[in-house]
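Encoded as structure tokens, here's the structure I'll be asking about.
Shown here: the complex without one of its protein chains, the others still in place.
The block that comes next holds chain A.
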């Protein structure tokens, strides 16, 4: 081959030029695709007479909502419906995250138990619930359990305070009295003292090596101070109990069955995954660490608190946060049983009423994207903070 010809064609083989060509082609194809889709959308919207833009948010919604955390009437705007949906999503996610964490840690530790029966039971729990679709679990709790509950007159009751029937779960509601200010001040003060004592104890231990039972002192303060406050100023709350009047209960807190079903199902489903994460985290701490802690003469509690747990948490927290994110995203399954969450309410009802599919779905997706970006920012910050400092 003549050198001149190969030099002429050689630019095809230059990785840099190839890279630039590939990127330009990608950009052009992507641009054409987006343009084509946008063009279609504009023509279709015009042909169907659907308005675009976010003006619809100021229109009255005109439909009732099963559960609203802020005051709402049918004449309120779609913007308010959006906020209500968002709050309902956050409510069920927060409840679910708390319950799933507690259940998950219990099951994860139980699976590692030396007691063969306990660990077998935990294994069965984990393997059962993580292999059944969450939607099925939600339907089971909603249709097979809660819809089969008795009517209010025959409701299941515990201590005349908690009632469960087909209309939902009724709980006593605390109503603050005048003494509540003193109570809150006492709680805040107790935690502040705890913090001060913890700092003092750490400094003393660093200087003299003398340990101080910070946890028990703190716990004592948190229990004792509010108790004293309520003794002196009177009870901070009166409890409003749900009571049967005619065919239904009045008073108290009501958890609608949709919320209960969603909460129970999501908590159990996610707890099975959290249990596995906890187990893996604890197993990830090498046995040498336990032995070294024993050789230093640490008691079993100190071993767990000072050596094992901090190292296990480093492994546990990243997947744990992604499970929280999963739970939040799974809460959108609410749409299937009619719990008024963001997707069911906004991407469902509002979309059907206004026909503005692009705007409503974009808004619902934007919320989830914001949450997930916030969580991944937190993760990056956490990983940086927790990264092993190596020599």
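Heads up, the rule we're going with is that contacts are C-beta pairs under 8 Å (C-beta built on N, C-alpha and C of every residue); 3 or more make two chains touch, one makes a residue touch a chain; residues count from 1.
In this section, contacts and distances are computed from a predicted model.
For the chain that is left out, the UniProt protein name among "Amino acid ABC transporter permease", "Glutamine amidotransferase", "Succinate dehydrogenase hydrophobic membrane anchor subunit" or "Ubiquinol-cytochrome c reductase iron-sulfur subunit" is "Amino acid ABC transporter permease".
Screening A:32, A:192, A:224 or A:365 for touch with the missing chain picks out A:365. Set against the missing chain, the residues A:11, A:63 or A:143 yield one that touches it, A:143.
Within the complete assembly, A:23 is the residue of A:23, A:73, A:151 or A:181 that touches the hidden chain.
Of the listed positions A:177, A:230, A:248 or A:302, the one in contact with the omitted chain in the full complex is A:302. Note on the undisplayed chain: of the listed residues A:132, A:162 or A:255, the one touching it is A:132. By the touch rule set out above, chain A reaches the unshown chain at residues 15, 19, 22-23, 26-27, 30, 37, 40-41, 43-45, 47, 113-118, 121, 127-128, 130-137, 139-140, 143-144, 147-148, 211, 296-299, 302, 329-330, 332-333, 335-336, 343, 347-348, 351, 357-358, 361, 364-365, 368-369, 371-373.
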